[in-house]
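Note that one protein chain is taken out, while the other chains of the complex remain in position.
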């Protein structure tokens, strides 16, 4: 018998199981793209047979960070930019959990980008959703790392002098093994991509375009979207072709053309957990279970280490 | 008359001008690759007609960080990972200075990688030299972000489970406009590349392979080196070809083949200062000079801002 | 209810224009000759969610929001109902009405938008029952209808102002003027039409209340400013021409004011990737000769901990701003608290060597920020201005001439190239920027690009030209020299005739109240009331947190029998600091604490004083009395 019976059971769940009761209701603004992420995630989980209590959803701070308040599961609403290191450790501590991290473009590509880079490099088996609204939503509309060059805001009254980051390219350069972009305006694709990302055994990064009608963009600015799988001929398992496709998608976004879809997938790369187990630096069984399994005797320093000090 | 007469003068300087007196002598270990960076930098500066007092050298913490102790100029030996934001501000404050930042692979690609990414993206006009010895030198030999997978150290006794970062690829993805790799074993190329990087108007990144005989690699592991300009046919001004070349160089390094040279150069991209001046958010004249110019009357809040509060 | 003051409150959803409307309302009353004060309450949320602003107006010297309020203009929350099917906000729409019942004074007035809030809803919350109990006067007005008819739906707030003006006897010309200034064109026209239509409609009402706006007259022109304005304007007048930052509530206000104005003042503002970078850039710019600042709140300032220590060690001048909000961690981001004091005093490894001022109102914010720049640049030390969401956001009328100041372009203790050529250098020609014999601990510095000034700045301990040194004697010298700055700054502060500490009340009073930061003026108001009722109390508002004003506080504490220490946190941090610094007086001090996100009202201070000195019970609420130490 396991101490964590929510894990690895077969579950019959539905969207409603992932919806909290009457409170709290999402406080996002009318028309906010964040609703679409919530919906897609709620849709993907039952599709994959997951139950709320085997999901660990870690979010950062921002409008996006409130996702964990409105999604019913174990949730961790952390601090700005630090969702990934917390999520990563949860996966190491109990690999049976379905770990999802989420946050904004400021959270993930700005203050938290170093963790993004290193988590991707290590290929932790988890899903990372970045709500990319090209703006700091919660702090009232300042330029974000994905804001277009020339974007005017309260803190850049004459327009941003910075080229925006290229999140897909960066993700590929860092080592993510699944990379996709979807948009709030494309709910079907969004749900499919989230499901795929969760199923992927490695670090799956989704750049999710979420309009912010209050400070930045309307939903209509993310339509029409083009599905790169349909309109372009490229092999998403080929790193080079993927890189070209990403570069184009990133450039076109600021020209008003919205390219979404799967950009990269590397199947055979072992996840960090696999790598670490193969070096012998991670136990085969979930570490968390040891504490709740009465039979597990813990090693004693006196038995193993004192001898060498004598 | 300027308050900063070391700047923009024609200078006749030589290597010795960039060498401190008897003290302090470099405390690097015998055979350390760091000596080569010092030598190359000392060689490049007089070649470019720079004098010690117009150079602002900002370093991080590590064996590498001690560069500013042994190079005679205005120096700032900052904290681990933060050389770039300090250097960036110096350039904004006084664009007449020749700003060089330097640090280790841990400093720049580990703890400080977020600043690396954003400084590259913004294309600040400065040179950034990363002493890449694939190890944490100063703290006594722990795995660094560029240590090969499987690398054993005191903190990864069974070998690192992590794929190393790809510093050139990352630099390109982030937006650096000059990217090169050189090696301590190749002093002529090193000096030329440093000179070029300094001359480049934008963010120039040099990944400098510096063996650490004490904890990691011997000089002989960085020979023979191949100059990619000589042995490969690629256009370093073409982003795609550059990307392929970088990928190959990064991969080969861990297979024992050392590819060095110029990997990427984008000439026409305006530097951050130019961009920022063009939006009107940066003064035309060096900001620092205002404080030392008696004629410069400073604006009064009473004259410009109080009216709107009445 | 007298004509001596008015406390008007406008409530609605975030996004309903509460801020701008209240600002205009306050300005209009200010122009009409009154002293005004505003209090803002808002949730950490962008649209919807209950928010309100209160405007208090008196003929003179308004020091706090006061207790309760008299007039509610409730717009309801027009964003409460989210069209997206994933969200539905129960009765949130009514919050801007019923959430105010507890604070509305007897005899108060309620105006609500009956275009948004229907009769059924009103019944649900027992509005009329409550009104009868409390002798409130309720005026439902279809503000939405009025706005739609005369302007646009969003002008509901303007319609509300028109109704308020009519019911309170305020001349609408002030509002018209303001609308023309602020909006201009068609929008101003439409607003003015809506304003007047609403005024006229309300003028027809049967006025059952006896509330009206007081009359006042100013000696000189007033300006309506916040604490954030005070800080930012002082920075600009101090010659600060570089700011680097990252947004965070409530620090964002200062950052925004600076970012918007610096380009016109010939300076540079940088929004960067995080707060570590923000502090580091400010240090880099300052090192390079520019007067620079950065700042943040909560977790953002926590990230500055390491660079702050670097500035201390390299003796790089820098001014940092810390805007407190309720913690720990993300806490309650839009609520005030005074719980970052110890964090700001001590964060970063090693012995602290920094200046920390905590101003008590917008004028002090200006004065002390100017001093922060002076000390930072004269002494090569980080200087921090510590304030909170309350002081940062509340607006006050201040004589406009207060800001008639000279700017300060002096970069502080810097040598010219001529002076450098005379200065001490080592054998290799390196400048002894960290010479052992500084005056008052200070060695005037050089700036990169100057001939003859090169040196090494390092976060390591260093010898005179900056080379790393672990020699014990050098270490002792350098530590002592750096720490000496604090002693010298304390002497300077004591020598000046404009102490940062504010004293209030009769000098020979028996009892004392110690207070700091944003709660100061509320305490002063309470002191007046207490003395008026026969108590013998005085107060000292302390702003110098480091170096601590030992002699002033000692004299104050020695002169009283017992002392209440008022602050907004749970662990009595300022009382602790006082005990730490003075090593005694613990048995004389009792703390009155509040940490529920709401600042003290003057009446709460009065109650706290009674509970302590007169040993009555604390009458409920969320206050906490922490007894004297050593008892």
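Order of writing sets the chain letters: A, B and C. Residues in each chain are counted from 1.
Methods note: a residue touches a chain if its C-beta (ideal position, glycine included) is under 8 Å from a C-beta of that chain, and two chains touch if they have at least 3 such contacts.
Predicted model, so just to flag it, every value in this text is computed and none were measured.
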**Complete:** Per the whole complex, from A:63, A:97, A:130 or A:228 the residue touching the absent chain is A:97
**Prompt:** Which residue, C:412, C:459 or C:541, contacts the hidden chain when the whole complex is considered?
**Reply:** C:459
**Complete:** Missing-chain contact, candidates C:249, C:569 or C:612, resolves to C:569
**Asked** With respect to the chain omitted from the figure, which of C:169, C:184 or C:328 is a touching residue?
**Response** C:328
**Request:** Kindly note down the residues of subunit A that lie in touch with the hidden chain.
**Result:** 3-7, 20-24, 52-54, 56, 58, 61, 66, 68-69, 72-79, 82, 85-90, 92-94, 96-97, 114-115, 117-118, 276, 280-283, 287-288, 290-292, 296-302, 304-306, 309-310
**Fill in**
Where subunit B meets the chain that is not shown, the residues are 22, 25-32, 35, 38-39, 61, 63, 70, 79-81, 110-111, 113, 136-140, 142-143, 145, 154-158, 214
**Complete:** Residue list for subunit C contacting the dropped chain reads 43-44, 276, 297-299, 301-303, 305-306, 309-310, 312-314, 324, 326-335, 337, 339-340, 342-343, 345-353, 458-461, 468, 470, 472-473, 475-476, 479-480, 483, 554, 569-571, 573, 576-577, 579-587, 589, 595-598, 622, 628-630
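Convention: only the chains that are shown with their structure count from here on.
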**Item:** Between subunit A and subunit C, centroid-to-centroid distance (C-alpha), Å
**Value:** 37
**Item:** Interchain centroid distance [CA atoms averaged], subunit B/subunit C, Å
**Value:** 41
**Prompt:** Counting only residues that touch at least 2 other chains, which ones in subunit C make the list?
**Reply:** 263, 269, 273-274
**Fill in**
Two or more other chains are touched by the subunit A residues 110-111, 113, 145, 156-158
